[in-house]
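Have a look at the structure below before the remarks.
Every protein chain of the complex appears in place save one, which is left out.
Now for chain A:
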Amino acid sequence: MLTIDQATYDAIVAHAKRDHPVEACGIVAGPEGSDRPERFIEMVNAAGSPTFYEYDSTDLLHLYKEMDERDEEPVVIYHSHTATEAYPSVTDVNLASEPGAHYVLVSTREHGNNEGPVEFRSYSIVDGVVTEEEVAVVPTLTRSES
């Protein structure tokens, strides 16, 4: 199950709506091993495409070095589909390289840049196997014990 706070959920949806019809992409980082999506990071879709996304290679290095310095890992890896459902495509599955992450897909096919609900779904993708998981949106992430 993915547990995500309302503000981060809203930020992902806003990014997807803003970039429509281009696919939006980004990460929510969190402390290693915590499974807590705490730090929302919008990424630029270097492909600039309505059907493909890719982080710029320099941005990617910067992001991973920064997470490493902060003892973080990618907890959520999100992107949007702008004309199809919020389900991982073959491309998504083939290129998924973070087996510990929640892959969030948002579909903006219904309302595009405008107000209105979106599909927001989350999956684990491990060795080519897609497993959908429940999404719990909470007002704020509860403090961990430590």
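Here, a residue touches a chain if its C-beta (ideal position, glycine included) is under 8 Å from a C-beta of that chain, and two chains touch if they have at least 3 such contacts; residues count from 1.
Heads up, the rule we're going with is that contacts and distances are computed from a predicted model.
For the chain that is left out, the UniProt protein name among "Chemotaxis protein CheC", "Xanthine dehydrogenase small subunit", "Molybdopterin synthase sulfur carrier subunit" or "Raffinose/stachyose/melibiose transport system permease protein" is "Molybdopterin synthase sulfur carrier subunit". Only one residue from A:F40, A:Y55 or A:F120 touches the chain missing from this view: A:Y55.
Considering the full assembly, A:D92 is the residue among A:D5, A:D19 or A:D92 that touches the omitted chain. Residue-level contact of chain A with the missing chain is found at 23, 25, 27, 43, 47, 49-55, 57-58, 60-61, 64-65, 73, 77, 79, 81-84, 88-92, 94-100, 128.
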